[in-house]
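In what follows, a single structure is set out as structure tokens and then discussed.
With one protein chain removed, the remaining protein chains of the complex are shown where they sit.
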Amino acid sequence: GRLKHSHIGIVSAAFNKGQRRNGVKDGPTVIKEAGLIKRLQEFDLKVIDYGTVSMEKLERNSSLQLGPDGERHHDAVLAYNRELASLVRKVIQENGLCLTLGGDHSIAIGTINGHAQANPDHQVVVLWVDAHADINTGGSSASGNMHGMPVSHHLRELAKDVNRLPESWPTPCMSGNHIAYIGLRDVEDCEQKFLDDLGILAFSMKEVEKLGIFEVINQCFKHLQPSTDRPLHLSFDIDALDPLEAPSTGTPVRGGLSLREGVSIVEAVRETGFLKAMDLVEVNPELGSEKDVKLTLQATKTILLAALAGRRGAF
Amino acid sequence: GRLKHSHIGIVSAAFNKGQRRNGVKDGPTVIKEAGLIKRLQEFDLKVIDYGTVSMEKLERNSSLQLGPDGERHHDAVLAYNRELASLVRKVIQENGLCLTLGGDHSIAIGTINGHAQANPDHQVVVLWVDAHADINTGGSSASGNMHGMPVSHHLRELAKDVNRLPESWPTPCMSGNHIAYIGLRDVEDCEQKFLDDLGILAFSMKEVEKLGIFEVINQCFKHLQPSTDRPLHLSFDIDALDPLEAPSTGTPVRGGLSLREGVSIVEAVRETGFLKAMDLVEVNPELGSEKDVKLTLQATKTILLAALAGRRGAF
Partner (left out) sequence: GRLKHSHIGIVSAAFNKGQRRNGVKDGPTVIKEAGLIKRLQEFDLKVIDYGTVSMEKLERNSSLQLGPDGERHHDAVLAYNRELASLVRKVIQENGLCLTLGGDHSIAIGTINGHAQANPDHQVVVLWVDAHADINTGGSSASGNMHGMPVSHHLRELAKDVNRLPESWPTPCMSGNHIAYIGLRDVEDCEQKFLDDLGILAFSMKEVEKLGIFEVINQCFKHLQPSTDRPLHLSFDIDALDPLEAPSTGTPVRGGLSLREGVSIVEAVRETGFLKAMDLVEVNPELGSEKDVKLTLQATKTILLAALAGRRGAF
């Protein structure tokens, strides 16, 4: 039962209010300008650009007010993500494989919600590839940056600790056994406690080294069991890659995945046949030298080409 | 039966007409100026510099005319390579291990031909280490660049698809089972078809990751079976290495071999005892920053020192 998509639908989530650096909002533009769509089309993929979910409206309407537990730009982040969720849902309901280009990782509040809503039983399994666990709640976070909190918004076990919009948006759509991590290496103590308490499968770089990337991948899929009823959402933070491979990102941590390991992960994701939505987030073209940005965009496109077209090659 | 060479003979193939960037013709000069010969001599190797096969004559005589199937500089590339083949043959007949410094990879038309001609039965096996398969014919190539076509010139199976000099030069000297690849990651569909149709053993980066470099190497030698009658030709394109290791090359592809893997390959080549000729190609000192060129030259010398002296060390 492989999923058959009619097209790849690209959603641009030009959002930066989940952290403190402006440039990450330009991620979608630079990735597309670097020739992503044309390259995908060379492999006979049909690509539809669904446009950009803009921050403009928010910037007019939203206060900079903190959430109840100190979440920075709480209402702005959630309002933006609700709009984003609608568009992701639309892409999937039109039988597209939805690629969302971030933007900071808070946009996974919207993408996972939209993806789950598009499925009959509102179910999804998530593979989260990241240096960070992004599972803080407003109460556990030291910084208040919501790009460190998207996972908690989807977990039923943490539902009571998460502050939502007045309309109770977003509704949790998964339990701890529906998510797995690869690439962790900068996890706060309170985040580790969430991972442990919820029994979440999490492979840090230490396990990647000990087990090898293929064993790690296999264990993830064996655990997540993606299926037609519960398709796969891949949330790929570019900072999962080593900063030598992808330097232009806001919270780099040394000792990360090689680009080859990253490619191996997304190739395996694709080969499951159950990938229905993917996020590629935290590319910030304002960080680092011109060469750093070039390396980061090459790495990003290499990951996307492998995930969506099953191909390696030059850019 | 290990081969005993009396010396290492260095041939400089300062050639750039197989692709569109001028600087690659300066590869031999910068590699030698970086101290290669002196370093080899420190390990008690006798080194003879056989000088440079120059493009000057061609530049006076050759038209820029395309070949029958759109091969750029067709006659110039083949005329140059015929002269190069003579010099390579001479080095080997004088019992030297022939190291040819490119230049672009089209020079392997001459080096492999010269090597085969120097052997009693005109036989050779080839290990091709490269991001690219370089097996296009004029008809299959989109660019017409002949650095993407050297392999096809030597294969009996593709003989009818290759345009030669009026004197039918070069004569094919091998079949698909006499070549193996390591490092592929940017192979065109028509090239993949050649590889499949001819049953050529080819390890892409995906297999390098899955099997590990040592298993890949072992399978190559088990397949190629180099011997006194059919000695080994190593054609090493510097773009086989990851661009972080060796950035100054014309067609870099991310996700390549680490320098350590490259060294492991050439150490194993040397340990077979049947290496008789080696190409090191596609170093272009005009590409990238000063630091990029320095990294590329260090990587190049590290590969050559391991291949020819069996040593690791500093430069």
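Order of writing sets the labels: A and B. Residues in every chain begin at 1.
Definition applied: contacts are C-beta pairs under 8 Å (C-beta built on N, C-alpha and C of every residue); 3 or more make two chains touch, one makes a residue touch a chain.
The structure displayed is predicted, hence computed values, not measured ones.
Interface note: of B:I109, B:L244 or B:A307, the residue touching the hidden chain in the full complex is B:L244.
From the options A:E42, A:E209, A:D229 or A:E271, the residue with contact to the chain not on display is A:E209.
The residue from B:D69, B:E83 or B:E267 that touches the chain not shown here is B:E267.
Among A:D186, A:D237 or A:D279, the one in contact with the hidden chain is A:D186. Set against the missing chain, the residues A:G35, A:G255 or A:G310 yield one that touches it, A:G255. By the touch definition given at the top, subunit B reaches the unshown chain through residues 213-214, 244-245, 259-261, 263-264, 267, 291, 298-299, 302, 312-315.
The set of subunit A residues touching the chain not shown comprises 131, 185-186, 204-206, 209-210, 244, 251-255, 289.
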